[in-house]
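I'd like to ask you about the structure that follows.
All protein chains but one are shown in place.
Let's turn to chain A:
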């Protein structure tokens, strides 16, 4: 992949922020969008904006073809068995909440267990807390190793015959840990539990094959993988989805509506109540085309090089702590001694460098790390070694600056 061409595909990168060329290191929060995605949205809204699955007019047919075409692109992208297993949602959060409600609340009861980890994003903790409260099920945590990884022995210890759901993030948005979700799924299945994988941080960066992982549910967001906000995907095995009640009720998802009861459409539409996220799905389809053109393997290798380089360079900075394991996805979470991460992020912003500072929607993990907040630099296909050099320079300046004012 030619980095110069890649960068030219992202119009937003070509700008100055606070008098410096922008260095965008916050792709784990949301990625930037290539021109092809922006143009696809423009084409849809200018050319054939219409509601889908209804009416017989030409624009409606075109919009339906594009919307369902995007579903097929997603199916191939994650290697689902059928498009019936690909449900468009508002994002990862809605996808997980769909499973928590339509599977968790419906099927769990007292004595059942839900197993998660302390490194989960809030969106893979709170839905399960709520299921536990509503059903009387017990929420259990697989402990973390010192370096922020999960050991399979601990998974074996935690998952029991009473476990009905195991829900684990594929890649940590804070530590960068790549969790062994395939092996965890195997353990879950041995105990007849279902396995949900939060793929928000993996789908954009790693080749994901849901059949190979053999997970029962896989959730991810479009906006972290070059697509628009407001679109995400819930993959679920057809047999499970067929056996679940819809999450939202209304238009689009029905077969027959009578005065006192109704029946549902078949999969995947029974989970897509209301006018679907048509523009978002079409934009996500364009994002997948863009990623496929470059190749996820290429992207993964590029990020691997970047994160190795970043770890080496950031280790040169005295008083900088890096959190998480050595082997990691393309992000580095860190703190500078005696400087609060918000202050770090403000000084970097003055240098045109965008990083995230805060708890990263992972308060339990912050407590495990014994910090109130951290700063994070996250990389994607458009980042370069020069970006990392600028970050390191900015961090050195931050140290000098706060060294001076104290």
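Here is the rule we use: a contact is a pair of C-beta atoms (placed from the backbone, for glycine too) under 8 Å apart; a residue touches a chain by one contact, two chains touch by 3 or more; residues count from 1.
Here is the rule we use: contacts and distances are computed from a predicted model.
Hidden chain, UniProt protein name from the list "Ribose import ATP-binding protein RbsA", "TRAP transporter small permease protein", "Iron-sulfur cluster assembly scaffold protein NifU" or "Sensor histidine kinase MtrB": "Iron-sulfur cluster assembly scaffold protein NifU".
When the omitted chain is restored, the residue from A:141, A:309 or A:401 that touches it is A:401.
Only one of A:108, A:131, A:347 or A:377 touches the chain withheld from this view, namely A:347.
Although one chain is hidden here, its contacts on chain A can still be listed: residues 18-19, 340-343, 346-347, 349-350, 357-359, 363, 366, 372-373, 397, 401-402, 405-406.
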